[in-house]
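Below: one structure, written as structure tokens.
Every protein chain but one is kept in place in this view of the complex.
Lettered A and B in written order, each chain numbered from 1.
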Amino acid sequence: MMSDVALEPQVVAPPRRVSAFRRLLRHRLALLALIVLAVLVIGSAGAPWLAPHDPEELDIANRYAPPLTEGHILGSDDLGRDVLTRLMYAGQISLSVGIAAMLVTVIVGFSVGAFAAYYGGWIGVLLMRLTDIMLCFPSVFLLLFVAAFVTPSLASMALMIGLTCWMEIARIVYSQILVLKSADFIAAARMIGTPSWRIVLRQILPNTLAPVLVAATLNTANAILLESYISFLGYGIQPPAASWGNMLTNAQSDFQVDPWLAVFPGLAITLAVTSFNFIGDGLRDALDPRIRDR
Amino acid sequence: MTEQRSDPLLEVENLSVAFGPAKAVDGISFAVAQGEMLGLVGESGCGKSTTALALMRLLRDASLGGSAWLEGVDLLALDEAAMRERRGAAVGMIFQDPATALHPMIRVGDQIVEALQAHLDLPRAEARRRAVDLLRKVGIAAPEERFSVYPHEMSGGMCQRVVIAMAMACSPKLLLADEPTTALDVTVQAQILDLLRGLAREAGMGVILITHDLGVAAGMTDRVAVMYAGEIVEMAATEELFARPAHPYTLGLLRSIPQLDSGWDEPVPTIPGSVQGAERQTGCRFAPRCAKASEACRVPPALRDIGNGHSISCWNAP
Partner (left out) sequence: MTDVLTEAQGLARHYRIGRRVLHALDGVDLAVDRGATLGLVGESGSGKSTLGRTLVGLQRPTLGKVLFEGKDVAAAEPSFLKRLRRQRQIIFQDPSGALNPRMTIGATVLEHLSVQGWSRAEAQRQAAVAIEQAGLSTAFLSRYPHEISGGQRQRAVIARAISTDPAFIVADEPVSALDVSTRAQIMNLLRKLQMERGLTMLFISHDLSVVAHMCRDVAVMHLGRIVERAPRTVLFKTPRHPYTAALMSAIPIPDPVREKKRTRIILKGETPNPANKPSGCSFHTRCPRATDVCRSVDPPMREMGKGHEIACHHPLE
């Protein structure tokens, strides 16, 4: 029969490949979260051009102004500085610390997990036990301890937070690579002499991308929250530089006088953290390989 | 459609199983008599396993249609509590992979005891005694010692024997065996099939044997139903089906099995194309791959009797 090895019948139409991004956009909460985050990011990054006032501009006559006062749409603080302006500039700090910390977690976590899984042996055991030990420490206390010795700056905070949050990614990468190691397509690559670095880069990395991406978004949320805790307690970003966290410190002491001062920084933190969480959820569903493109 | 010898043990009418818009099983009807073994044969995706799971009401998120009469009750219309009473007691099921069918953290003997105590009101000592008896009956040597063994300490064949013991613990009238030997070595397969046949005959159970292996169906069953893309395309007594296969799919399937002792130097005949997209056909689902396809095939055929208790679903055959 000629047909048994003839060309397979052409697939009727090229498969409708819905990109992961488009699938993400179908997730309503994730879409909303993306919009909210976009607003926050544009507001923060564009602060020098978009903010109504200068962040250091004092307006003592109008201190503790409630929201919707003329000239201070979100109110003003104890020194008459415009809350909206401060919020936007503070956003630069909080968001960049969050994202930078996330990058640290991804780099450190992936390296540790990949090394441990790929090379195995006593290196693997050592690295994973290290990961386990690090997981025993509650991150807030660890950070407070380290912050007591280090002068907090944007970079040092990002690094500190990153170094206390990489363990989850390490574990994810470790288990993923362990499973992949025994896959036949990896064996095929090894058999023809593919060097290890090339196997990790070309074969393994694309397969670990999805869960790492999800973990990274969730880590960003976590990092923003941690920065807020630390700064609120006074060990993080120091005034006069503003972060959403340290705006809350002042708000706490001034609570009797002007409760509004606590609302907006708190709202900003909540919106940012929740947005990243929803985006993470949406990514998890969008990148699920079991959902076929149809 | 089915001969009325005596009242059939199980009578399935127009069973359909849909997951959302996709129909995995599309209106199949068949009957199983007491003491009879019916083979449900087909390739992956044809709906044979889904049929068994539907009968056991083990499918969540599926919408079921049609009816399945067992001992005067429609299994598909029962509520969960009533079905639970029947699962294990009136209908038993053996699954494909013995490694995952048994709980890895419970000793095998205790798993059989659990099956017994779920339906029979027995004191623990009596249940234990019966479990040991069941282990002996399924051919496990030293059953008292093996009672306390964990599944991972046993071979695949032995695990499957335990699964059979569990399925038969409460003497069900109907047994569903879903590819019971596919995961086993061929020499062990022979042992297990032998055991299954003996036990079924001794207990007078009706059995539905689901398999993709036509050889297994040939050696074990009294009647065979061939499934393709969610439908039964041919049904007959086993000897009749293999002696005079009529449906083009059955013919193609039989011809594409390499023979142990002949045809070595010729290419194996194949069925062109693939089953992908068959459920979306409006007419006969096999038509795109069928050498006998014609205009008439735009209308979906129904099972019709062609004599000798043999029915096929095709306009152009035999």
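FYI, contacts are C-beta pairs under 8 Å (C-beta built on N, C-alpha and C of every residue); 3 or more make two chains touch, one makes a residue touch a chain.
No experiment lies behind these values; they were computed from the predicted model shown.
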| field | Which residue of B:Leu214, B:Ala246 or B:Ala317 touches the chain not shown here | value | B:Leu214
| remark: Among B:Ser274, B:Ser294 or B:Asn308, contact with the omitted chain is made only by B:Ser274
| Which listed residue (B:Val162, B:Leu253 or B:Leu303) would be found touching the missing chain in the intact complex? | B:Leu253
| query | So which bits of chain B touch the chain we can't see? | reply | 43-44, 155-158, 185-191, 193-194, 212-219, 238-239, 242-243, 252-254, 256-261, 263-264, 267-271, 274-276
| Which positions on chain A touch the chain that was left off? | 4-8, 10-11, 14-15, 17, 183-185, 187-194, 198, 202-203, 206-207, 209, 289, 292-293
